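Shown here: the complex without one of its protein chains, the others still in place.
Naming follows writing order (A and B), and every chain is counted from residue 1.
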Amino acid sequence: MWYKLTIPLILCFVMGLLAFVHEFVPHPWSAAFREEMTTWFRIMGGFAMFIGLYALLHLHVSRIRRQQAGWGYSAFVFLGAVLTIGAGVFEEIRAAVHDVPESAFSPFDWLYDYVQVPCQATVFSILAFFMASAAFRTFRARNLGAALLLISAVVVMFGRVPISEEVGRLAGAWDIFPRAADWLMEYPNMAVKRAIYIGISLGAISQSLRVLFGIERSYLGGGS
Amino acid sequence: MAAPQETTSRSRRTVELVVLAVLFVAFAGASAAGKRPANAPDDWWVTRLGVVIAAGLTLIMYSFLYRDNPLFKMAENLFVGVALGYGVILTWRQSLKPEIIDPLFIDPPHLHAFWMELARRSAPIVLGALLLTRISRRAGWLSRYSYTLMVGWGAGLSIPITIHTYVLQQLKPSLGLVSKVLGDAPAGQQASFWSTALPVLGDLIILAGIVSVLFYFFFSVEHKGAGSFVSQLGIWFLMVSFGASFGNTVMGRVSLLIGRMRFLLHDWLGLGP
Partner (left out) sequence: MSSPPSQAALRRLAVTRRIIYLLVAIAVAVPTLSDLACDFKPSPWAEKVFKKVESLKPGSPILLSFDFDPAAMEELHPMGLALLRHCFKNDLHPILMTHWPSGVGISKQIIEKAAKERGKVSGKDYVFLGFKPGDYNLILNMGESLQGAFDKDFYKQPTQGMPALEGVRSLKDIPLVIDLAAGTAIEMWIAYGRDRFGFDLGAGCTAVITPDLYPFLSSGQLIGVLGGLRGAADYETLLKRPDRATKGMQAQSSTHVLIILLILGANVHYLSRRMGAYAKG
């Protein structure tokens, strides 16, 4: 139906055209338009959090309802969410009822500092062990490409730590390894990243044009 | 009689449970050994309890190195729930309440101000509420009005910005090679062969890298003859870059491990300087 698909696509095109054109219009109305639109989208961004909340909770509720493998663990998601949201709501009510000094105990911050922070910080640090093990088991100079990768990795890993300066001093040039690492980063690595950025940006421009012209519609979601 | 594999699995599980019990006792002992610092505030025990819980969760997360286990899964899901709750409350406190509730119901001194604020904010509030209809199968089409405005704005804005930031600004220094070759030496400096040649050599390497990598990713043309060499050169550059990225990734992960180790040894156990 035209109001479910055609009008949204027209709105997308018009908004995109206005966003594109206003970049080249120095008139104060153009700046005012940008300020108004960015304010709108800033406020709308706050609502988007609740879609994420619903999606995650729905996933775990379905898991519990269908008693899928590991459904018991989903209860911990609810436990964590209820405790944290409850702590946050308690603090909002407390602040509304009477003045709370900054030094007052905050159960909300406590949960963040002693549950979220250690868990989130630890999850990625586990990768250090996996990387060491994987590097030992699989990192082999089977051909020229693999050898280049290996040499580059070793040079960067060694050049970026202080012990390389000590070793360099013994060899008579304290900065040879750091300079080698810097050279690798500033020349071949930089060239590759620049090429990748140019390539990605050309793709992104083409994708933006596809969105504006209604060719790319995946963001509209399912249904008619 | 149980099959040999079942017996091995059961005996292994028993050993694991015994080891877990011993580790738990060791953990409790190490946590209890923490001394109260001099001049500690009265609520020091709250912080200490938090450190003990954080240390426990850290060690449970590290138990994944042995193998995936129920304790790890519980901690992981608990963390997901807490992170979700934290995000919701922060979004309410920092975005929705100050942008919608306070201007409309808490701050305005009189009715006129309320209507002015409502007029200003009605469009984003309605569009934001329409976003939430995404979760409904029947009314989900309403959310398209909000999404198309956001996506259209982002797409339209990104075209000139992407061209400027990622294409023109990136091509400019690469094309500066010509001015370096043809230009004069900086004022007050005597141009020697090496002072001119080395930067030019470096820029040639960069130019060769950019062209060869871009060519490698250009799949519309068959890479044969001279093209094959250029493509192979691109692969070599890519390998060097991936190696540098790998080295930095190792550095990053090790840094995270160092931080957690410092927390366990220093903050929890009170060891080290």
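Note that in this section a residue touches a chain if its C-beta (ideal position, glycine included) is under 8 Å from a C-beta of that chain, and two chains touch if they have at least 3 such contacts.
The structure presented is a predicted model; accordingly, all values stated were derived computationally and were not measured.
S.K.: Taking the complete complex into account, tell me which visible chains touch the one left out.
M.R.: A, B
S.K.: Looking at B:V80, B:L142 or B:V250, which makes contact with the chain not pictured?
M.R.: Candidates B:V80, B:L142 or B:V250; residue touching the omitted chain: B:V250.
S.K.: In the full complex, which bits of chain B touch the chain not displayed? Write them out.
M.R.: Interface residues of chain B facing the absent chain: 65-66, 83, 86-87, 90-91, 94-95, 98, 154, 157, 161-162, 164-166, 169-170, 172-173, 206, 241, 244-245, 248-252, 254-262, 265-266, 271-273.
S.K.: If the missing chain were put back, which residues of chain A would it touch?
M.R.: Considering the whole complex, chain A reaches the absent chain at 31, 34-35, 37-39, 41-42, 45-46, 48-49, 102, 109, 112-113, 116-118, 120-121, 123-125, 128-129, 131-133, 135-137, 139-141, 150, 153-154, 157-158, 160-163, 165, 175, 178, 182, 185-186, 189-190, 193-194, 197.
Note that in this section only the chains that are shown with their structure count from here on.
S.K.: Using the touch definition from the top, list the residues of chain B that touch chain A in their complex.
M.R.: Within the complex, chain B contacts chain A at residues 43, 46, 50-51, 53-55, 57-58, 61-62, 64-65, 70, 73-89, 91-93, 95-96, 99-100, 121, 123-125, 127-129, 131-132, 134-135, 137, 140-141, 143-163, 165-167, 170-171, 174, 202, 205-211, 213-214, 217, 235-251, 253-254, 256-257, 259-260, 263.
S.K.: Which of the residues in chain A end up touching chain B in this complex?
M.R.: Per the touch definition, chain A meets chain B at residues 4-5, 7-9, 11-20, 23-24, 37, 39-56, 58, 70, 73-85, 87-89, 92, 105, 108, 110-129, 131-132, 135, 144-146, 148-157, 160-161, 181, 184-185, 187-202, 204-205, 208-209, 211-212, 219-224.
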